[in-house]
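Worksheet for the structure shown next.
Removed from the display is one protein chain of the complex; every other protein chain stays in position.
Chains here go by letter, A and B, matching the order in which they are written, and residues are numbered from 1 within each.
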Amino acid sequence: MLEFVTFSLLNSLVYGMLLFLLSSGLTLIFSMMGVLNFAHASFYMIGAYVAYQVSTWVGFWPALLIAPGIVGIIGALVERYGLRKVHQYGQLAELLFTFGLAFIIEELVIMIWGRVGVDYKIPSSLEFTLFDLFDTSFPAYKAFMLVISVSIFLVLYYVLVRTRVGLIIQAALSHPEMVGALGHDVPKMFMLVFGGGSALAGVAGVIGGNALITEPAMAAQLGTIVFVVIVVGGMGSLTGALVASLLISFLQTFAIGFDYSLYDLVNAMDTWPFLSEAAGPWNDLLHVKVAQTGPVLPYLLLVLVLVVRPKGLMGVRET
Amino acid sequence: MSSSIQNPGPSKIPCYGIWCVFALTIMLLPFFFTSRFSISLFSQIGISCVFALSYNMLLGQGGMLSFGHAVFMGLGGFIAVHALNLISENTLPVPLELLPLIGGLGGAFFGSIFGYLCCRREGTPFALITLGIVELFASGALMFPSFFGGEEGVSGNRMIKNTLTGFDFGSEIEVYFLIGSWTFLCVLCMYLQTQTPLGRLANAVRDNPIRASFIGYNPSHVRFLQFVLSGFFAGTAGGLFIIRYEIIAYDALGLVPSGNVLFMTYIGGVGHFMGPILGAILISILQLVLIHYTEAWQLYFGLLFMAMVLWAPGGLSWLLIVHQPVWKAGLMSKLLPSYLQALATGLIFFLGLIIFIEINYHLSLSIEPGAPLELFGLVMDGHSVVPWSTAISCLILGLWLFRHSVKMVAAQWDAVMVIITKKTLER
Partner (left out) sequence: MPALTLNNLHKNFGKARVIHGLNLTVEKGERHAIIGPNGAGKSTLFNLISGLYPVSTGDITMNGRTISNLDSHLIHRLGLSRSFQVTNIFMGMSVFENIRCALLWPAGLGYSFWHLCGRLKGVNAKAEAIIETINMMERRDVLADVLSYSEQRTLELGVTIASNPDIILLDEPTAGMSHSETEQAVALIRKVTEGKTLLIVEHDMSVVFDLADRISVLVYGNIIATDSPEKIRNNPAVQAAYLGSSIKTTTC
């Protein structure tokens, strides 16, 4: 049991920090520009694929730097030549634009790299066991992911709190019109933030693509989860995004470990009067194993939070 | 959105002429296009029309962007297929012709449950809740195999004894006429709904929810009722789907079909009642036809959608409507030359794009990437320079020429508008 808890904690910490890398960029973009970027996870996917391609040419380490850069530039271009144009048509058009973009990026990835996943491997220099605890080993690459994402979190925190650019961005989070009125070039800042946020997603793709899987469906799989994170954490709150990322990853990781269902529970109690063997939705519900609920839990959380507490855990304003 | 203007017009009772033409078209189509393929295509178009129009009750009329509309069509379908199985076991005394109604009631039932959750919010939060709901169903449906039938879905058999009309619905044409009648009925009802107080108020709430509450209406309540009605028609489309395909599986509830109906409606145009119908016809045809010719159909589909979002946010119906005054003034001939030029140059660009996309798909997806690719009757080798250079030069040349002719179109358009304005002022 202790083994299960320790490793679940470690794994969910790694996965949670990866989620945070993605959601930090998204929440920055949303709170500054008011655009809910559906294509954010697509930038994560581009990051993974570009890193794969670059690493086949020059190896993993250069790719770690080059791929996020490329993704950032793509993001900035999308903002400059796409999003800025549809901005005049209103929020709905922006939402539709990013929705279509996510769709097209997935198709383009299929066009270039094919429908099946690519063999993006973790670098051999990190392919060893860091430590053994009980009977399970903890791979070094997971520790590496953790180091990268935590250091990015620290850098981001430093930039936002201590630098001039960070101060302007913080101000723009709550009062974008005011920042414009003070004479800052808001469109340029939007481009910067959109590019920067995409680059963060790109980093997540580089370090997450090889640990998880690099395939055309990877964006769709994470896309909505990232939305859940920023809604649950509270729009515009980086700390909220951090907390929600960890929360959701804990939920999912721990749920997978429990192979029990309601049926097992009531069976154990032995006195449940409504227990019947007749097939039907209620019976199905009884037999759903906790492990199966892993994929459903985040969405349940999303709907609950939006209905009950629209501000999210740490948000300052309503969604 | 500036484009989402429901053409108010004089509020007349619908012109009977248009509806007669519509009914006649539905009736006569299978006699002109008699192949099995085209008749099944028409059935599909009918279902898509109902579905897309029901979606526009939310997006166009109510300004509610839903990412989960397929949930209601899907649930309506599942309820209809279970009902169909009950009917064939003789436990449910309902004739087959009324099956879509059962689907519709199912859609309305679930619409009222989820509408209760979403409709207190508007805008982005509304969209997010619908997204949560669709993902909930997409990931949760497999947990309830007794209702959703697991991976393989639930199937039924439409050839049952209990019918009103005496047809046994064994042939494609009988199914078509059943679906066609339901399509006519649903389209008519949805049109009339736009003319009722609730339909007008949905517009009001879309434009200005605060003002709506100061004319005595609760905006959440208007949204909710609109949502339930929309769920009803989506469920009806689900019932029609069951009659047509006799099977439905969990993937009918997912984000893909939900996105699909969004694309259809938006490409057709959300600002006019006709828009979603145009979109449903175009996209259904594209889907069924392109899928035979190319792997890349979804990409073309997405590119079309993006082009609409960027350059024609009012959709196809808007493009048609802005030409109405030009047509009436008899000035189309002034525009046509520049249009033809834009079309020709656009085709050059498009040709380059197609070659580019098709070679790429061929190289990455084909079983034999080395084998030559056949396109428009021409044989190309993906590994040689010729097709690539052709594609790229077509792209560049086409883009340059197209931009040029777009400027011409704009100039001609302005000139025509000046003439029309003068004419109206003279009057």
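The working rule: a residue touches a chain if its C-beta (ideal position, glycine included) is under 8 Å from a C-beta of that chain, and two chains touch if they have at least 3 such contacts.
Everything numeric in this text was worked out from a predicted model, so none of it was measured.
Undergrad: Among the chains in view, which touch the chain not shown?
TA: B
Undergrad: If the hidden chain were put back, which of B:L128, B:V222 or B:I267 would touch it?
TA: Of these options, the touching residue for the absent chain is B:V222.
Undergrad: In the whole complex, not just what's shown, which of B:M64, B:I160 or B:L201 touches the removed chain?
TA: Of the listed residues, the one touching the omitted chain is B:L201.
Undergrad: So which bits of chain B touch the chain we can't see?
TA: Where chain B meets the chain not shown: residues 4-6, 8-13, 192-193, 195-201, 203-204, 206-208, 210-218, 221-222, 225, 229.
Everything below uses one rule, namely that only the chains that are shown with their structure count from here on.
Undergrad: What's the distance between the Cα centroids of chain A and chain B, rounded to whole Å?
TA: Inter-chain centre distance comes to 31 Å.
Undergrad: Show which residues of chain B lie in contact with chain A when the two form their complex.
TA: Interface residues on the chain B side: 1-4, 63, 65, 67, 117, 120-121, 123-125, 127-129, 131-133, 135-136, 139-140, 143-147, 255, 259, 262-263, 266, 296, 298-299, 302-303, 305-306, 309-310, 313, 357, 360-361, 364-365.
Undergrad: In their complex, what parts of chain A are in touch with chain B?
TA: Against chain B, the touching part of chain A is residues 36, 82, 85-86, 89-93, 95-97, 99-101, 103-104, 107-108, 110-115, 220, 224, 227-228, 231, 279-281, 283-285, 288, 292-293, 295-296, 299-300, 302-303, 306-307, 310, 318-319.
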